[in-house]
Each structure stands twice: as C-alpha cells, then as structure tokens.
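With one protein chain withheld, the remaining protein chains of the complex are depicted in position.
Then we have chain A:
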Amino acid sequence: MDTVFGISYDGGGACICGLPVVVLATDQVNARSILMYQQNLDKIAQLSSHSAMGVSGPNCDLVNFSEYISKNLKLYELSNDGRKLSTHAQANFCRGELAKALRKGPFQVNVILGGYDDMNPRGGSLYVMDYLGSCTKAKYGAQGYASNFCLSIMDRDWGEGMDEDMAVKLVEKCIRELEMRFLINQKNFIIKVIDKGGMRTLKFGADPADN
C-alpha cells in the first residue's frame, strides 16, 4: 500500500563535479486494514551520515527492520574505528539480512537504499531491493502500488545530467499522478536528499516529529 521512490541524478549546480546524488521519497501514511493510524510517519531511515533507506511494509516490520539495519551499521562503525561501510556494502548487508529472514518469517519490507560515498566510486548510488532478497543497483526506482503509476513517468522523464531541482520536480510529478489516479489516499509525502553534505530532509507534508 505504501509508496517509496528513489531517484539518483548527476550534473547541475547542486552537486559539484557532476557526481551522482540521491533523492528518496515516501508517503507518510501508517495504516492497517481499513484503519488509518497517522499521516505523518517518516519511512526514510537514516543509516549513516551519508545513507538512508526508504522502507515500505507493515509498520511493525518497517520499524523493526530499519532499526535492525541502522543499528548494526552503527555497530560496524563503532567497532571499526569510525570507518563507514560503502553504500554498496550497506546494500549487500541489508539484502543479506532480508534473505536470511526469508526462511524464518520474513520481514515484509521492500527497500530503496541510497547513499553517497567519498571514495571509489565517488558519488551517490541507489539500490532497490524487495523482501525476497533480490537487490539491484538502479538509476531510479519505485515500490508499492505506486510503481504501477510512477515507473513509466520516471522512464520517460529521467535523464542523464539532471540536477537536484529537476529530480525533485520529477518526484513531485509522480506524487501528483498518485493524487490524481491512485485509489488510496496518501495525503502527505516526505522527500530527503543525500549528497556530499550528508542526508537532509527537503520537505514533508506533515512533520514526523509532531505527535
């Protein structure tokens, strides 16, 4: 039911040297069955200073899984002299945990993980994975029912050399399409950007801290 997007882009003024940067966006609905619990949930979990993942799935698995991954990555940092895993390694660790859980009551979560690396290869990257444990590096991705509406928009409008502004506009175009055509009411979306300076929240429909 949830919507998760990720777009990586390169070029433009916001990112120096034309290195790819990543935008993640999710809806903010927390619902189960016919009941909506809240509309200001933040489904994008920060994993390290320069990485985050958008997670879709039942709230229990969503919270449990994103905390499990982010705390394990923090543990790695603490036990390795502050060295952070690359986005590639984080994605593979995450995938491995999904695959491990698959045979013993899986985490029902689909993930889009994005991050920015300082070295080899420098720049942002985006990984799309599902609860079955398949993982692929992508330029853009969408998960949930929303992918039915949004992947075609991204296919058409995504291009090399997009800047942050264009990437965010593309995300907003997808959101508008969902408002127009999607049966389920997703009033609020949260958009986060990961670049050289780390992760930052660009905008949200409702403040996740507001409870």
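Everything that follows uses one rule, which is that a contact is a pair of C-beta atoms (placed from the backbone, for glycine too) under 8 Å apart; a residue touches a chain by one contact, two chains touch by 3 or more; residues count from 1.
Here is the rule we go by: contacts and distances are computed from a predicted model.
Comparing "Proteasome subunit alpha type", "NAD-dependent protein deacetylase sirtuin-2", "UDP-N-acetylglucosamine transferase subunit ALG13" or "Glutamyl-tRNA(Gln) amidotransferase subunit A, mitochondrial" against the UniProt entry of the hidden chain yields the protein name "Proteasome subunit alpha type".
Among A:34, A:78 or A:119, only A:119 touches the chain left out of the display. Checked against the full complex, the one of A:47, A:69, A:85 or A:178 touching the unshown chain is A:85. Contact residues of chain A toward the unshown chain are 80-81, 83, 85-86, 88-89, 92-93, 96, 119-120.
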